[in-house]
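A single protein chain has been omitted from the complex, and every remaining protein chain is retained in its original position.
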């Protein structure tokens, strides 16, 4: 038995929980507040059989892999006054930190 | 040294914490929000000596064991109109998921 602790972005959390539950995993969501710089993290706990670890990892990777996303951001235009022009920027979103721990004993009551 | 992570129903959490503390355990309660389907979970952390694991398990089992409970639920009565009759239903409440992890190093500062 293994315990997976996955720290993911808030935006990815619900989709990941749905994906994991579709795959038959049972998930517990802890309320998380990120560290100073990383706001909006969610921590998930996932107890699984050893041979299902790769399947769970695949779910996490599919949903949370860090990827580039184009957002529209205002940019100051040169010249007098405060005129801003929206322009597209590529930002990195998603990402996950995943720990797999060995479980000595597991009980479902 | 072991770390017990117990995911229990909100309704059972306070009674379990009291029971564990009466038995001399020190408990930390994490704020938890359940997964999609299971709302109202609380996650508890419990650091204990190896030989005290069975005693902690006994506390959890005593308080949280899943059991049937009779609740009163409205049931539609046949016939014209929307007449509902309350009637007793048996539902399963409680239950717990418990992980025991080995602790490599433990410090109390």
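Chains: A and B, in written order; residue numbering restarts at 1 for each.
By our rule, contacts are C-beta pairs under 8 Å (C-beta built on N, C-alpha and C of every residue); 3 or more make two chains touch, one makes a residue touch a chain.
It should be emphasised that the depicted structure is a prediction, and the values quoted were computed from it without experimental measurement.
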Ask   = Among A:27, A:46 or A:60, which residue is in touch with the absent chain?
value = A:60
Query = For the chain left off this view, which of A:21, A:55 or A:98 is in contact with it?
reply = A:98
Remark   = chain A residues touching the chain left out here are 2, 5, 7, 30-38, 41, 43, 53, 57, 60-61, 64-66, 94-102
Remark   = For chain B, residues touching the missing partner are 1, 3, 14, 17-18, 21, 26-31, 45, 47, 101-109
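FYI, only the chains that are shown with their structure count from here on.
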Remark   = Rounded to the nearest Å, the gap between Cα centres of chain A and chain B is 27
